[in-house]
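Note that one protein chain of the assembly has been removed; the remaining protein chains are unaltered in position.
Then we have chain A:
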């Protein structure tokens, strides 16, 4: 009987009885260097688990066998050969090897009794990534409680009054129930009245206490469904700057979730940071809150939070930081005739750690702002002080080129669209990712509409625009295995950029206003432009690349190095499952590039 690491996948998917059965059924085989363990076309008779040594997977189809895979201690191979009947590739010992052999009959028996074990060998990239996250969570830290908590578990009964009820009645009701807000029944969705609204009505607007609640209630509610994660409710509260969200199911109010409820449900750092952000009344306090972001990122990663969720929360928090920086720096009267936008990865909500600031200012036509240059220079300096390094390409509001009225921006777009040179296309791409963080968001929509109008139907422009996605080669060898240079592969050029830019091009063509790549993928799948499964795989691949890069960035941050340049991933340092995932993800990128190439006729460019 053999002792196996029970925590290792896929054995972790078996129960004790299954593992015992497995250990009792394993044999041990020795292979000399160069010996063929499993020949291409040969029927699979066993699954091989490498105990010592190295095995190469070779594609024998071309005239000269090409190495496409590499297996070392703890790696499994041969299972697919059993499932498919024969082996597609040759497996050859590179060094002397000791392999445990799981006989075919036992393997099939285990597959039959343990569906999860069976699925491991058939799963898609998304499933493998899920397993990896789960494994990491099991290995050290418990799965984040707040990732599992649903809104339905935390909501409270809504306090409802008729729209005809008076302010006086509302105050009595709030005091009686020890609540801070109540819902006012309206025609469709109800409105909301908070204690602050009532105070404002009585003191600021000098309304009488007998005035009906219908006149005071806020009609715009921030809503969630009971099935959504509590985490998402927190993101919505942060994004909309409210302290409560209304829980709606089938157009009917079923509850309310207060910020304090969320706090009592989980006392996590995400809340502490967002609270610190909200309470920051000066730049020093804001800087202190902003400096805690890497700590929050580490905590989220350690708790096994899926990257898209983490990105969502961090984007909301980053948005609030920039918005507050704007509020501290710029006179409030400019809020009504200008819009501060963040662009690039920040605009897409994909900047997890602060790498640089890409921002611009859109002014309403006819807006008067005398000392705009000084104000914007101050805003850039403020953001630098808050930890956002300056943009190397000078795409910042301190650069007058990135400040202009709506008409100026429209003119710029027209100019860039007609020029179509590399610089113009890059500027269009940056602007396409713009997201409003302060001031009037409709100004950005106006500019974006012009961008769609100019570019969405221009096939030639789209073709030029898409070409950048093919600029960097995918780090795969000719026959599909991972390239393994000593210094590592550039995950940004090889994986992230082609997906982000390719999806951006498709979004431009389909006039999709969403800026995050995942939201764009969702919209493209809804639209039918991308196959749902392929869109999911692209999303998972992007999340994997981002996670691998984030790990490098956090490691660099740990030793006090700059995070911006940490895009190199050394394949040799990854676990076998991660290598496997990376290879599959890069294949998806390669496939995506081929589709882009076909769609935008880039084959001969």
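The criterion applied here is as follows: contacts are C-beta pairs under 8 Å (C-beta built on N, C-alpha and C of every residue); 3 or more make two chains touch, one makes a residue touch a chain; residues count from 1.
Just so it is clear, contacts and distances are computed from a predicted model.
Considering only "NADH-quinone oxidoreductase subunit H", "DNA polymerase III subunit epsilon", "Amidohydrolase family protein" or "Carbohydrate ABC transporter substrate-binding protein", the record for the omitted chain gives "DNA polymerase III subunit epsilon", by its UniProt protein name. From the set A:11, A:31, A:231 or A:326, the residue in touch with the chain omitted from the display is A:31, counting the whole complex. Chain A residues in contact with the hidden partner, per the touch definition given at the top, are 1-2, 24-32, 52, 98, 101, 103.
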